[in-house]
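Handing you a structure now.
One chain of protein is taken out of this complex; the other chains stay put.
Coming up: subunit A.
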Amino acid sequence: MSTKTKTVEKNGTLKPSELKSVFTRAITANSEWPDKDEFLDVIYWARQAIGLILGVFWGLIPLKGFLGLLLFVIVNAAVIYFYFSSFQCVDEEEYGGAWELTKEGFMTSFAGFLVTWIIIYSGLYHDGLQS
């Protein structure tokens, strides 16, 4: 049975042998992306990382209110837009337009951002309140 579960799934899983090459391509400008899903995965994981990093920063500063949410949306979209249009220079039409790329993994990254922001903020600035 266990052999049957090892069907290769491109979406989401990066095979270990390709891991390095995908990562190097992701941080090299103007790389080639023959597999669309691979590039979308890079965008997805980049988004998650940005969400977590911004969450930690916003919590440490601490940034509060609607401004924090707005800034997150702007920074997140801007970084990804800059990444695929200026750094990787991909043809966005191939992926169904800039909007498809901009929204790839957005909700998950937003949720991750909120969690880290709330945890760091309440842990650092409101820890003594309850006791």
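By our rule, contacts are C-beta pairs under 8 Å (C-beta built on N, C-alpha and C of every residue); 3 or more make two chains touch, one makes a residue touch a chain; residues count from 1.
Note that contacts and distances are computed from a predicted model.
Participant: Tell me the UniProt name of the left-out chain, picking from "Calcium load-activated calcium channel", "Ubiquitin thioesterase", "54S ribosomal protein L35, mitochondrial" or "E2 NEDD8-conjugating enzyme".
Facilitator: "Calcium load-activated calcium channel"
Participant: Of A:44, A:57 or A:83, which one is in contact with the hidden chain?
Facilitator: Residue touching the absent chain, from the options given: A:44.
Participant: Given the full complex, what residues of subunit A touch the hidden partner chain?
Facilitator: Residues touching the hidden chain, for subunit A, are 1, 4-5, 7, 9-13, 37, 40, 44, 48, 51, 58-59, 62-66, 68-69, 107-109, 111-112, 114-115, 117-119, 121-123, 125-127, 129-130.
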